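Take a look at the structure set out below.
Right after this comes chain A.
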Amino acid sequence: MSGFMNHVTRKVAVDIFWRLSTWMAWCLPFYIGFFIIEHFVPQIQIDLNFFDGTIQSAKVYMLVVGIILALSVPGAYIRNGVTRKNMFNGVFIGMSCTVGVLSLVVQILYGLSLWIFGNEFGQSNGLSQIYHNQFLSLFLIFFLLCVIYFAIGWLIGLAFSRYGFLSGMFSIALSIVLVGLSEYFWNSYMKLPWRLDLLMSWLPDTQILFVTGFVGSAVILALLIALLHMMIRRMPIKP
Partner candidate 1 sequence: MTTEIKADHVSLRLGNHNVLSDISFQLKGDKIYGLLGRNGAGKTSLLSLLASFREPTEGTIRINDEMPFENDRVMNQVNFVYAKDQSNETETVKGMLEFAERYRPNWNAEYALKLVKRFKLPLDQKVDALSKGKQSALDVVIGLASRTSVTIFDEAYLGMDAPARSVFYEELIKDYAEHPRCMILSTHLISEVASLIEEVMIIDCGKLLLHESVDTFMSHGLSVTGPAEKVDQLTSGLHLLKQQQLGRTKSVMIYGQLESGRRAEFESAGFELGPIGLQELFIYLTEHEGDEE
Partner candidate 2 sequence: MREPMNDGRPIFVQIAEHIENEILEGSLEELGQVPSTNQFATFYKINPATAAKGVNLLVNEGILYKKRGIGMFVAEHAREKLIEKRKKTFFNDYVAAMLHEAEKLQIEKETLIQMIEDGQK
C-alpha cells in the first residue's frame, strides 16, 4: 500500500499525464505550423532549427505549467483525501511520462525536418549542432531540461503560495542560479530578461562533456525534488 507507486499514485499520475498531454496536443500543431510558415517566408529571420527552437519554447511552457499546477493541484487532491506524498509522486511520474512522450515526438519531427529541409540552420551553436545526429543524447537533454523547468515552476509556485512574497522572490533568485547551471551544463546560452544571465558569467567558458552535463543536471533535479518534497511533506491547506 505504501509503496512508491501505489494505486492512488498511479491514478494521480494518469490524471496529470492526460491533462498535460491534452494541453500539449493543443499547442504542438500551432508550433509546427509556425515553423513551416517561418520556413516559407524569407522575410522572417530565423537562426534556430526545429529542435533548438522547440526546446526553448518547451522549457518556458513547462515552467509556466509547473507554476499553474503548483497553485491548484495540491489543494484539489488533499481535499479529496489524497495524501501529499501520493499527490506529489503522482504529479512527477505523470509529468515525466508526458515529457518523455513529447521528447520522443520532437525527435521524430526534428528528424523529419532534417530530411525535408536539410540542416540549413546549422549556423546556430544550439544543442542540435553540439550533439549533431545524436538523437539519444538530444532526447535525454530535452527530457531533463523540461523536467527541471517544471520542478522550478513548482518551487516558485509553492514558495509564493505557501511562504509569501519574500520567499517567493528568494525562490526566483534560487531558480535563476539553478536554471543558469542547468543551461551551462549543456553549453546553451541563456537569454534571461534584464541580462540576469550575466550573474552566471563567473562560470568558466569551456566545452562540457555530455557525462558531466548529465550528472550535473541529475544532481540539480535531485536537489529540486528534495527541496519540493520538504516543502510539501507537511504542507497545510487553507480551508
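With respect to how the candidates were assembled, all candidates are chains of the complex that A comes from, given by their letters.
One rule holds in what follows: contacts are C-beta pairs under 8 Å (C-beta built on N, C-alpha and C of every residue); 3 or more make two chains touch, one makes a residue touch a chain; residues count from 1.
It should be emphasised that the depicted structure is a prediction, and the values quoted were computed from it without experimental measurement.
**Q** For chain A, choose the touching candidate in this complex from 1 or 2.
**A** Among 1 or 2, contact with chain A goes to 1.
**Q** Give the list of chain A residues in touch with candidate 1 in this complex.
**A** 1-2, 6, 8, 11, 15, 76-86, 233-234, 236-239
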